[in-house]
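In this view, the complex is presented without one of its protein chains, the others remaining in place.
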Amino acid sequence: MAPRSPRTPLNDDLGLGLQAGPNRGVNKDGTFNVRRVGLPRFRPYEFYHHLITMGWVPFLSLLFLAFLGTNALFALLYLGIGMDHFVRAGGGSLQDRLLDAFFFSAQTLTTVGYGHISPKGPLASAAAALESLLGLLSFALATGLLYGRFSRPQACLRFSSRAVVAPYQQIEGFMFRLVNMRSNQLIEVEATVSLSFQDLASNTRRFMLLPLERSKIHLFPSSWTVVHPIDETSPLLGMTEADLRRAKAEFIVLIKAFDDTFSQTIYARTSYTAEEVHWGTRFKPMHAVGPDGVTELDVRDLDEVAGPEAADRA
Amino acid sequence: MAPRSPRTPLNDDLGLGLQAGPNRGVNKDGTFNVRRVGLPRFRPYEFYHHLITMGWVPFLSLLFLAFLGTNALFALLYLGIGMDHFVRAGGGSLQDRLLDAFFFSAQTLTTVGYGHISPKGPLASAAAALESLLGLLSFALATGLLYGRFSRPQACLRFSSRAVVAPYQQIEGFMFRLVNMRSNQLIEVEATVSLSFQDLASNTRRFMLLPLERSKIHLFPSSWTVVHPIDETSPLLGMTEADLRRAKAEFIVLIKAFDDTFSQTIYARTSYTAEEVHWGTRFKPMHAVGPDGVTELDVRDLDEVAGPEAADRA
Amino acid sequence: MAPRSPRTPLNDDLGLGLQAGPNRGVNKDGTFNVRRVGLPRFRPYEFYHHLITMGWVPFLSLLFLAFLGTNALFALLYLGIGMDHFVRAGGGSLQDRLLDAFFFSAQTLTTVGYGHISPKGPLASAAAALESLLGLLSFALATGLLYGRFSRPQACLRFSSRAVVAPYQQIEGFMFRLVNMRSNQLIEVEATVSLSFQDLASNTRRFMLLPLERSKIHLFPSSWTVVHPIDETSPLLGMTEADLRRAKAEFIVLIKAFDDTFSQTIYARTSYTAEEVHWGTRFKPMHAVGPDGVTELDVRDLDEVAGPEAADRA
Partner (left out) sequence: MAPRSPRTPLNDDLGLGLQAGPNRGVNKDGTFNVRRVGLPRFRPYEFYHHLITMGWVPFLSLLFLAFLGTNALFALLYLGIGMDHFVRAGGGSLQDRLLDAFFFSAQTLTTVGYGHISPKGPLASAAAALESLLGLLSFALATGLLYGRFSRPQACLRFSSRAVVAPYQQIEGFMFRLVNMRSNQLIEVEATVSLSFQDLASNTRRFMLLPLERSKIHLFPSSWTVVHPIDETSPLLGMTEADLRRAKAEFIVLIKAFDDTFSQTIYARTSYTAEEVHWGTRFKPMHAVGPDGVTELDVRDLDEVAGPEAADRA
């Protein structure tokens, strides 16, 4: 039995192409599984994005190389002007002059300016003034990026690696859960769960929002089990595990929250394919009361389920 | 046949003057086609706005000129104090003294401070201290602006250059589409489409919101075709291409989205005049499945339409 | 006739004390006319607020005085250590040593560090190292505040100085209008208008929200006339100018908008007392079509009204 197609006009959609391929639309880490082609080769509007999102090792390497490169360029400029335009104690060999030019450049770019080498005459002075101006501006960008990367608001929500179809009140429910791994206080947390599946008749993918038991919680101190009740309005009613797999079903999850510590709205995404949904099992509680009466949440239990016998009660 | 005027009180409006002229109200790039006159000549509250939105070439030129100008001013101040208040090796000609004063100023403003020229006595020292203070504060503004420009949240949505009136389910629909040219992950994307037209009877412009098939999508990994269904509630029902042109119709588009990468809400705007709406054609799909099974979106196909024969099916 | 009191439970309120005094609750510039007393004398959590909102002249004066004061303190410290712990060319008189200490301090605090005076021995070096560290940290605060002030999002909406009660469709309406004096593009502009009046029977002030013709506009390129229709649901129905004045009526306006240029939500507030509401007049249009066909908005016409004869048509 195929999932029932949406008959009523949907006011919400995933925005995934309806001709989407056979693979999952959203990866486990929340990134989209769509490749954009035909983009222009040179995209200056992407610089900031790449500089903020690239890894720390490439970023710091790039910074270091830019520092070396700029110093090398200005060193060549100073050599071209002639090191006799500088007050310096260094020797006259090319290597000595090159090193002096390079380190004078570094001392100018960083505005440390010891002064044991210093420009003499207008040409060298002008080049040095230009370099110190450039140094201030480019270090402004570099340090802005550094701090921007460091302080970028990022959710650190961990989702259970699998969803379950488990007894829920008198019926069954599709459930997954999440915890906040950070100390940030998250509030006003909202969940949106969409089901994407292959309509085997028309061979296109369809999308629909799944109604949730609760779509928003005001405080999020511990864990949240998001539940889609499989009632008479659910497209999952009457479906089996095999039906879901045949339709290549995918449950796409979008979480929105307000990070109270940094006054920022954050989002997190993930998805569950039919293979990642376990039937006839339920999540084990993650809470316990500690010896001092304080409620404890053990984040290691996020994926713990209780085995098929628990589902027998359904 | 003229578009039907709104009879029910609208709770939404474009905010464009109802006496708006014969030209388009919103330009292709989303700016408003309204000229404000009578503004005061000196508007200090606009400085920041202009410094952030001006082009990069004027901005950097302005920065460079401000650097030169400040140095020139302080050089004159130092000359006025007298270069004999400075420890320096330079000659005594006016040009020598001027150059020394200028480059001492540059070394002070940037706080590079080599020290081969240094102030001697209270007057020169006080002027130099003042300049280094000024330098720190003004470079704070300059570099703040530089980074603010660099990191300013900006949508890079590209809209199809033309809208189409094409078959949609059993009826027709007004459609356009858009893609995200950036790598930023956009979510919770909302569209608002308004129709503005000349009421030929009263010779005023009227505005109304057009209901959309979907006004919001939760994820936006690829492209989105925004559809206004021309059903019995649509003001476009029964209208022809010539009717629209006669009424100087304009479709004004406002897109709102959340940029997940930078935790910022962004907006994009555009408009379609009657001349930019094509009838009897439909958009070609932009998606394909790549050789590795991954869905591919070719952004070069954004404007591709399928020709009139496609509309025959409607 | 007194305004009708709200009988239905309000879900919205102004939050002004219901025992509010006889004066206006909100000043023309949007600040609240309430004095808070009993606050603790020392409120460190207010520092940032005051530093951001104080005038430019006090702020820059404070910055300059802090610079002078810190230098004076460190100059005394250096004198205490003894100027013989410094390499310097200056004379031995107290004044010479004080000036050298002061300017050495300035050169250290700003990190300009010419080096013609430099610390000798551990005590002076340690004090100088401490000062340069302090300088970097305190200039970080100072320049952060400077840029924070400069870039603080602020609406520059101008409201008509008076509201009018003018013909609106077949009935009358309470109206005021506003323009954006900045080049910032404002979108999704929302208005909330509340009526506050003295209930003469119970001698308390009452508050109620006034329904608006349009409470939100999507684009705001020119001017917006906010209208409360005086229909059968309006508390103003049947009231005269004298009734409003007797009840010390006050119309409190809250505008919310999204500044597209800086991706910031901004608010503006104002209020109209009964004395500031003109009856039997209407606003003159602010729009005209320029010689080149472009719509022009003359912001100088914001307060222009058309005289009582216009109201006769109502």
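Order as written gives the chain letters A, B and C; numbering starts at 1 within each chain.
In this section, a contact is a pair of C-beta atoms (placed from the backbone, for glycine too) under 8 Å apart; a residue touches a chain by one contact, two chains touch by 3 or more.
Just so it is clear, the structure is predicted and the values come from calculations on it, not from any experiment.
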Which residue, A:Glu131, A:Glu172, A:Glu250 or A:Asp301, contacts the hidden chain when the whole complex is considered?
A:Asp301
Filtering C:Gln95, C:Ser161 or C:Thr265 for touch with the omitted chain leaves C:Thr265
Using the document's contact rule, name the residues of chain B that touch the chain not shown here.
111, 113-115
In the whole complex, what residues of chain C lie against the chain that is missing from view?
9-17, 19-23, 25-26, 31-39, 43, 45-46, 48-50, 52-53, 87, 107-108, 111-115, 118-120, 122, 125-126, 128-129, 132-133, 135-137, 139-141, 144, 148, 152-153, 192, 194, 252, 254, 256, 264-267, 269
Even though one chain is not shown, chain A touches it at residues 63-64, 67, 71, 89, 99, 103, 106-107, 110-116, 139, 142-144, 146-147, 150-151, 154, 156, 179, 181-185, 187-189, 213-224, 258, 260-263, 285-290, 293-301
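We adopt the following convention: only the chains that are shown with their structure count from here on.
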Measuring centre to centre with CA averages, how many angstrom lie between chain A and chain C?
36
Residues in chain A with touches to at least two other chains are numbered 111, 113-115
